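The complex appears here minus one protein chain, its other protein chains still in place.
Right after this comes chain A.
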Amino acid sequence: MGNKQTVFTHEQLEAYQDCTFFTRKEIMRLFYRYQDLAPQLVPLDYTSCPDVKVPYELISSMPELKDNPFRQRIAQVFSEDGDGHMTLDNFLDMFSVMSEMAPRDLKAYYAFKIYDFNNDGYICAWDLEQTVTKLTRGELSAEEVSLVCEKVLDEADGDHDGRLSLEDFQNMILRAPDFLSTFHIRI
């Protein structure tokens, strides 16, 4: 694979390769996907590290994300200021964590942040209600939703403080062998 591309310097591409789970080819492919989202905004030359952010509305229109009920939270978690507007670094980071090769701990950490809607470091009952509502598109009654949240807290809350901490979440993820295959976006 020769250095025929002019988008990144050799060092930049090496750095991306070392810090994500992608190879050179995949990084270039991701860059072109990013660029396609906003061709006027994203320059084709990243050697000078331009500070470009693609707005959230364009990110959420990607085919991989547009039908995902958690797309807003995913974009918020991975964006720099938590507002959903992503730079190229954020974009690569997002797909790297959601790729096949990311280890379980890393995915569990980000999944916890995604489900923590109010960003307080805990998944409380309100966060759970939001999650269940988004999962079922609001088709469960309020009573059923609160019942489900209660059961979830019963099962997963280890120290009985009424909310899930990162450790509780990780312990629960360990018991879910499907997590690695479902928390995965192919790009």
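Here is the rule we use: a contact is a pair of C-beta atoms (placed from the backbone, for glycine too) under 8 Å apart; a residue touches a chain by one contact, two chains touch by 3 or more; residues count from 1.
Note that contacts and distances are computed from a predicted model.
When the listed names "GPI transamidase component PIG-T", "Exportin-2", "Transmembrane channel-like protein" or "Auxin-responsive protein" are checked against UniProt, the chain not shown comes out as "Transmembrane channel-like protein".
Note on the undisplayed chain: of the listed residues A:36, A:57 or A:105, the one touching it is A:105.
Remark: the residues of chain A touching the chain excluded from display are 1, 14-21, 23-26, 63-64, 66-70, 72, 76, 79-84, 89-90, 92-93, 96, 98, 101-106, 109-112, 115, 117-122, 124-126, 128, 131-132, 135-137, 139-140, 144, 147-148, 150-163, 165-167, 169-186.
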